[in-house]
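Shown here: the complex without one of its protein chains, the others still in place.
Coming up: chain A.
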Amino acid sequence: MSNPSQGALAKLTPVLTKRWLSPDAWKIGVYERLDGYAALRKAFKAQPDELIALMKDSGLRGRGGAGFPTGMKWGFIPQNDGKPHYLVVNADEGEPGTCKDLPLMMADPHSLVEGIIIAAYAIRANFAAIYIRGEAMHAARRLRNAVNEAYQRGYLGRNILGTGFDLDLVVHSGAGAYICGEETALLDSLEGYRGQPRLKPPFPATHGLYSAPTVVNNVETICSVPYIVLGGGAWWKTMGTEKSPGPKIYSISGRVQNPGQYECSLGITLRELLELAGGMQDGHQLRFWTPGGSSTPLLTAEHLDTPMDFESMAAAGTMLGTTAVQIFSDQDCPVYATYRWIEFYHHESCGKCTPCREGNYWMAHVLRRILSGAGTHEDLDTLLDACDNLLGRSFCALGDGATSPVTSSIKYFKQDYLDYIEGRKAPMFGAGELVGAH
């Protein structure tokens, strides 16, 4: 395996991930020795509004997929409204391919706790919750331990560090539902209901948890906060691009030599990221990939040099999403990949709106038929027609996202579909066999 080039290495920006190399950084004593809770002390010397201004200044954009400017989101919280405010951290990490928040919470849970205290102070919230997906029991264990330690050390609870600021923090385990990552479904779930999205507007900034002003932020977003408080907005902007500043944890998986987490300057290209990951596995050629999870349209080897930032990915007809870079090779079938993802959306559709509930059900059936060798040419039209009825017509972005693998795989790999339909490729499974069906 050859070494990465200097150009690729220069894209590495170990900021949020740096402490991960210290095996016990999840313990509060070690965390404190590694500058932990220094940002909190510094933040408490500033006014809440100054912290919101700092976030705006840094250009930090949400790491949960949509890239909404964090400072602006915090600034939407009405002040002096006499209502309680809430901070909710989205740790539901369920978008297929995404695997950055769990290792972050495992290795460095206190950086999340510290970021939460600073963010809560800035938006004047006295209650915060981390909604973590139920299956992530190992990370929840570390988080609960960190929260307990933080209470014991006086970073949480009443009159934190003598400032008069109070904050309670709850770790709330979900129960297995991808849709609960959607922020309003998450809020309903956290209130003890089925996790189904709410109509927007009103937005969580005015009517969030318990109908009160609420900020919902992703784990990585909140973990960025202490570093920005310490290093400043100008420093943050030395990384990334003008409109997508900062470091970002790229998670590369699949047919590469060294899959894993690579924190890089926003805007790194796939070519560079592949170099960092040691290249493709022997005998595998890059065929298709997702830039940010299954809800972001597939790209191909044509896009090796497209910068992976919010703007450039949009210009390439896809989205940066969660920077979950899933790499598939010439030995992987894009039709099968699409089928499995659609089974996922079908299973995870919350059932609230017809286009998504019915559309995914039918798309899964049609894809299965194609893979069983019983597909017809009309099936491709049926799929595209279903996507037309989903995109922009679904109640929430889960339905929109489901169209991404379908339309992009038909766009780039129509021949693969035709090979099944016209009998050039052996059926993937018999008609009765339901892979991944629940």
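The rule is simple: a residue touches a chain if its C-beta (ideal position, glycine included) is under 8 Å from a C-beta of that chain, and two chains touch if they have at least 3 such contacts; residues count from 1.
The rule is short, and it goes like this: contacts and distances are computed from a predicted model.
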Answering from "Acyl-CoA dehydrogenase", "NADH-quinone oxidoreductase subunit NuoE", "(2Fe-2S)-binding protein" or "Phospholipid/cholesterol/gamma-HCH transport system permease protein": the UniProt protein name of the missing subunit is "NADH-quinone oxidoreductase subunit NuoE"
Filtering A:Arg124, A:Arg153 or A:His347 for touch with the omitted chain leaves A:His347
Answer key for A:Ile28, A:Ala140 or A:Ile421 versus the chain not shown reads A:Ala140
Cross-chain touch to the chain not pictured, restricted to A:Arg194, A:His377, A:Lys411 or A:Arg424, is A:Arg194
Among A:Phe127, A:Tyr155 or A:Phe413, contact with the omitted chain is made only by A:Phe127
Even though one chain is not shown, chain A touches it at residues 2-10, 12-15, 17-18, 20-21, 23-24, 26, 35, 38-39, 42-43, 45-46, 50-51, 53-54, 57, 84, 93-99, 101-103, 106-107, 127, 133-138, 140-142, 144-145, 148, 170-178, 189-195, 210, 229-235, 238-242, 247, 251-254, 258-265, 267, 271-272, 275-277, 294, 304-305, 324, 326, 328, 332, 336-337, 340-341, 344, 347-348, 350, 435-438
